[in-house]
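Quick one: the structure is below, questions incoming.
The complex appears here without one of its protein chains, the remainder shown in place.
On to chain A.
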Amino acid sequence: MFDDLRDLYQEVILDHGRKPRNFRRLETADLNARGDNPMCGDRMELFLGMEGDRIADAAFQGRGCAISMASASLMTETVKGKTAEEARGMAARFREMAMTGTCPDCGGALEEEMDRLQALSGVHEYPSRVKCATLAWHTLNTALSGGKEASSE
């Protein structure tokens, strides 16, 4: 009945949604921020352990739909080891991908990481769900800027 939804709910998303990776508090976090998607009720808290300008560890906790949980899970995996600037660049490209389905800048540096995140690009066909996918990345930007509260609104 729902076969054509497999583009949106790819197996990797259902898997990360059911068993999110890095799903824990980071007691020694250097940066942390809360993300809130008021429309959906998705809520998350992101923790970053920094070594200088580099993200040494990333973890999150929260509740939300499969898209938001999978996006946060994949994000924590892909930003680990990246510099803050690289992570911001990934956030910008991810946003583009989630909104348009394509990412002209995704070749080149960090191509492999962006390739993994491609699993979420199907969300662009579901305007009401784009925010679910981008919430984690909004929260990442907020945390990297030293902020505490991010909203996808």
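The criterion applied here is as follows: a contact is a pair of C-beta atoms (placed from the backbone, for glycine too) under 8 Å apart; a residue touches a chain by one contact, two chains touch by 3 or more; residues count from 1.
Basically, contacts and distances are computed from a predicted model.
Student: Unshown chain, UniProt name, "Fe-S cluster assembly protein SufD", "Autoinducer 2 import system permease protein LsrD", "cysteine desulfurase" or "Hydrogenase-4 component F homolog"?
Tutor: "cysteine desulfurase"
Student: Given the contact definition stated above, which residue among A:31, A:132 or A:150 touches the chain not shown here?
Tutor: A:132
Student: Which chain A residues would touch the chain omitted from the figure, given the whole complex?
Tutor: Missing-chain contacts on chain A: residues 1-2, 4-5, 8-9, 14, 17-18, 39-42, 63-67, 126, 128-129, 132.
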